[in-house]
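Provided herewith is a single structure, encoded as structure tokens, for subsequent inquiry.
With one protein chain removed, the remaining protein chains of the complex are shown where they sit.
Presenting subunit A:
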Amino acid sequence: MNKEENPGEKQNNPSDTLVEKIQALGQTNVPQAGDSNIHVLTIIGQVEGHMQLPPQNKTTKYEHLLPQLVAIEQNPKIEGLIVLLNTVGGDVEAGLALSEMIASLSKPTVSVVLGGGHSIGVPIAVATNYSFIVPTATMTIHPVRLTGLVIGVPQTFEYLDKMQDRVIQFVINHSKIEEETFKELMFAKGNLTRDIGTNVIGKEAVSHGLIDEVGGIKEALAKINELIKENKQDEKGLLQ
């Protein structure tokens, strides 16, 4: 049998399994549960797109998430999606791809920003039907920038400007923030030491209209269940 193809197979000796479990998790057993009607996408570390990052980076590869999003849309047993974010940003186009996929799902979606939802994490967070941020989480809003060799300065500038505009448009279309306010935050001086932009924390993100509410997993689950209920009632109404 091929070794790589059997990650789930149990070992024969029970004491060996127990020792391995303690080594791996620091505990002997984990709770069991049936299939959930709510699925979860965790977006952690860098959002990895066209370029593979060096192995010391923790990344979320968008090519892994896109098929999952298709499966979530297609599977009738899945009724809702929670997106958990703790990301430092990453590839603009990969992030926008994920945001558009989440925004175009027909099923209810809720996001929770934990720790950080920086840069390209902002459009992903606002892509859902309803967004939460925990009180200690922060989101950095700053201009899209480029490092390295630039050939053709005006063209590169225009390309970057358009790319930035796509991010801005997505955010203002999917959240309650005004374009003016978002641009002000993005180009603010004196907030970040080595960059222009703003770092908004928990409540501030809500007061700017970027995120809908301050809250954690309890609030997120309550909200998604409420949205699922509404969604079901709408479907019923259409059938009658």
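The rule is short, and it goes like this: a contact is a pair of C-beta atoms (placed from the backbone, for glycine too) under 8 Å apart; a residue touches a chain by one contact, two chains touch by 3 or more; residues count from 1.
Throughout what follows, contacts and distances are computed from a predicted model.
Participant: Quick one: find the hidden chain's UniProt protein name among "Cytochrome c oxidase subunit 4", "Sugar ABC transporter permease", "YlzJ-like family protein" or "Carbon-monoxide dehydrogenase small subunit".
Facilitator: "YlzJ-like family protein"
Participant: Which one touches the absent chain: A:47, A:81 or A:141?
Facilitator: Within the whole complex, the residue contacting the unshown chain is A:81.
Participant: Which listed residue, A:39, A:142 or A:223, touches the chain dropped from view?
Facilitator: Only one listed residue reaches the unshown chain, and that is A:39.
Participant: Touching residues of subunit A against the unshown chain: what are they?
Facilitator: Residues touching the hidden chain, for subunit A, are 3-11, 20-21, 23-25, 29-36, 38-41, 55, 64, 68, 71-72, 81, 88.
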